[in-house]
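One protein chain is absent from this view; the other protein chains keep their places.
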Amino acid sequence: MSGAILAGLGIYIVTEARGWEYLGPDGPGPGFFPLWYGITIIVLSLVLVGRNVMARASEPAAATNWREVGRALAAWAGLAACVGLLKVLGFLLAFALFSFFLVAVMYRRPLAPSAAIALGMALGFYLVFPVALNVPLPTGRLGF
Amino acid sequence: MDVIGHLYQGFAVALEPANLFWCFVGVFLGTIIGVLPGLGPAATIAMLLPLTFQMNTTSAIIMLAGIYYGSKYGGSTTSILLNVPGESASVVTCFDGYQMAKQGRAGPALGIAAIASFVAGTVGVVALMLVAPPVARLALSFSSPEYFALMCLGLAMVVLLAGASLLKALLAMLVGLWIAGMGTDLFTSTSRFTFGHAELLDGIDFVVVAIGVFALGEVLANMEMRGGARMLPVPKGLRNLLPTWQDLKDCRFAFLNGSVIGFLIGVLPGAGSTIASFISYGVEKAVSKRPEKFGTGVPEGVAAPEGANNSETGGALVPMLTLGIPGSGTTAILLAALILWGLKPGPLMIQDNPSLFWGLVASMYIGNVMLLVLNLPLIPLFAQILRLPAYALYPVIFGISLVGVYSVSGSLFDVWMLAAFGLLGYAMRRLDYPAAPLILGLVLGDAMERALRQSLMMSQGELSILVARPVSATMLFLAVLLLATPLFKKANALRVKAIEQAD
Partner (left out) sequence: MKIRNFPILLALAVMAGIPLAAWAQGFKPAKPIEFVVHTGPGGGADVLARFIANAMEKEKVLPVRMQVNNKTGGGGATAMAYLAEKQGETHTIAAYTGIWFTNPIMRAEAKHTMKDLTPVVRLVLEPAVIVVKNDSPHKSLRDFIEAAKQNPGQMKQSAGSIGARDWVVRQLLMKNTGANWAYISFPGGGERIAALLGGHVNMMVIEPQEAGEHIRAGNMRVIAQISDRRLAAFPDVPTLKEAGFDVPTVPQVRGIVAPPGIPREVVTYWEDVFAKLTQTPTWKKYLEDNLFEDGFMRSAELNKFIDVFSDTTRGILKDGGIKVVR
């Protein structure tokens, strides 16, 4: 499976690389290096796919625990939502919401302590970065 | 050369109360920015530059250099505790440092990192003081074919970083090469793999990928199970927070290895501290009596890269001070500072301003001692962060990663890239692809392609230039040898099996 995706990436790299000069008047062009590692990716990923097919014939692969993957992907979706909200809400609000999501939803902590932790996180980051260290955080439409 | 006399005068300069004070300010600030991911010494020095116009130049360079080498000390802290590389050079420290922390040995890991930094940092200064001019001349004899061979040697380290499957490690490395190639081609200004985004014209910042793949990938994997997010054990008592004699004994060679490799690679203008730490980790593993233990939390796996990235500082100052040639982003801004103060960095600077050079050297000895004294008591303090329950610790890691990446470029696009690489890191963990080779390919890819193309331009397309020069030929030979070892091992295993069956 991952082998097939990588083979696809390799094919993409090689097609792109063929669009660039391989050898220019001054020496190797921009297509020189990508062409070679692209080809290597294709070859190695096909070997991987081949090996997996052979292995699967002899013993069935372990089933993926989709519940676990689901949890990780949910956390990632929360992160992506947080990043998306940075532009609108600013770091402090978006991050507080994300922390609340992690604590209350992902770890099923009671609402009140979750909210306290989320607010504490935002406050802590505010005190350490913009106040103490002068590092600007992303600000939103609301101005902070 | 009257080194003792010069050094005596240097200490007289460095021990003036004002200079001692600025040295402390420098190393203190350096430690802090080193601890914070993203925020690096180059940006900090630029920020403080206006202040230095009111200072005398010797005090100013003492402080700015303090920030530079101080940041290398702090870089290991988040690598070990949170698997978030604090500086680009500390990625390698994550490999064994974070594993040690997982086993409840965060304190010893931090202690080893501080001691390795001290030893190698001091060796770097000694070397800077004694051998700077000849080493700088040696560095000039290094040309593109040698750089290419060095990068190949570095890339061959993939064999040592591979986990269960060498094939997957190689694929991860190649993807790293691909990511390194994104952006504008230096030679022809062709844009490659930018998908039409102006943000990608300069490629993807190394820190974004490293934090995404290491820190976020790890956290996401840990979040798979609510109950699985166990707390890391933090033993009580000061004794358990410091390295044992056995740890230090295990690290004897790593201290030396890190010091020497870090300094030599630091002198080369075209290589950097990240490459130095990778190579010294690889060498340490290659000569170790227990290579199979690397990556599971051995102290020498922390000591070698931490030593290398500190001793690299002394090395990087060699071409800057003796030739006026900057070898890295941070030395470039230091050089700019010297120019803005009205000094003339170049081959004659040490001769023209001996008190500046020797004062700086002496202050670096003092600064390294200060850093050790400053960092050791901080260890128990930092280790406390692991006492946080998982549901509170993970938001901290996410937050630090987001801020760290944003502070590098101030661009939200990079924060999106961080999220994407976090997902990639998680997927790689699920599918048993090791992350280290990807980072290795990313670090070396750009420089390797460049060196290869420069070499071929110099030779008008003759590949023989790569092997016709003794230094590059030797390194290429070593690289091939390294790549071939797994094949030998496999062949040997088959042979042994065949013999057994024959019996």
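Here the chain labels run A and B in written order, and each chain numbers its own residues starting at 1.
Quick note on the criterion: a residue touches a chain if its C-beta (ideal position, glycine included) is under 8 Å from a C-beta of that chain, and two chains touch if they have at least 3 such contacts.
Predicted, not measured: the structure shown is a model, and the values here were computed from it.
Q: Pick from B:Met349, B:Leu393, B:Leu423 or B:Met475: which residue touches the chain that isn't shown?
A: B:Met349
Q: So which of B:Gln9, B:Asn56, B:Ser165 or B:Thr194 would be touching the chain we can't see?
A: Checking each option in B:Gln9, B:Asn56, B:Ser165 or B:Thr194, the one touching the absent chain turns out to be B:Thr194.
Q: Among B:Ser277, B:Asn353 or B:Gln454, choose the residue that contacts the chain missing from this document, as touch is defined above.
A: Checking the options B:Ser277, B:Asn353 or B:Gln454, the one contacting the hidden chain is B:Gln454.
Q: Which of B:Cys94, B:Ile275 or B:Leu335 touches the chain that is not shown?
A: Touches the omitted chain: B:Leu335.
Q: Give me the chain B residues in contact with the hidden chain, please.
A: Residue positions of chain B that touch the missing chain: 38-40, 42-43, 45-47, 49-50, 53, 139-144, 184, 186-189, 191, 194, 196-202, 269-270, 319, 323-327, 329, 332-336, 339-340, 342, 344-349, 407-411, 450, 454, 457-458, 460.
Here, only the chains that are shown with their structure count from here on.
Q: Determine the centre-to-centre distance between chain A and chain B, using the mean Cα coordinates as centres, and give it in whole Å.
A: Chain A and chain B have C-alpha centres separated by 23 Å.
Q: For chain B, which residues are in contact with chain A within the complex?
A: The contact residues of chain B facing chain A are 32, 36, 39, 47, 167-168, 170-171, 174-175, 177-178, 181, 185, 187-188, 190, 192-193, 216, 219-221, 223-226, 229, 390-392, 394-396, 398-399, 402-403, 406-407, 410, 412, 415-416, 418-419, 422-423, 426-427, 430-431, 433, 449, 452-453, 456-457, 460-461.
Q: Going by the contact rule at the top, pick out the chain A residues touching chain B in the complex.
A: 1-2, 6, 9, 13, 16, 20-21, 23-24, 26-30, 32-34, 37-38, 40-41, 44-45, 47-48, 51, 65, 68-69, 71-72, 75-76, 79-80, 82-83, 86-87, 91, 95, 98-99, 102-103, 106-109, 117-118, 121, 125, 129, 133-138
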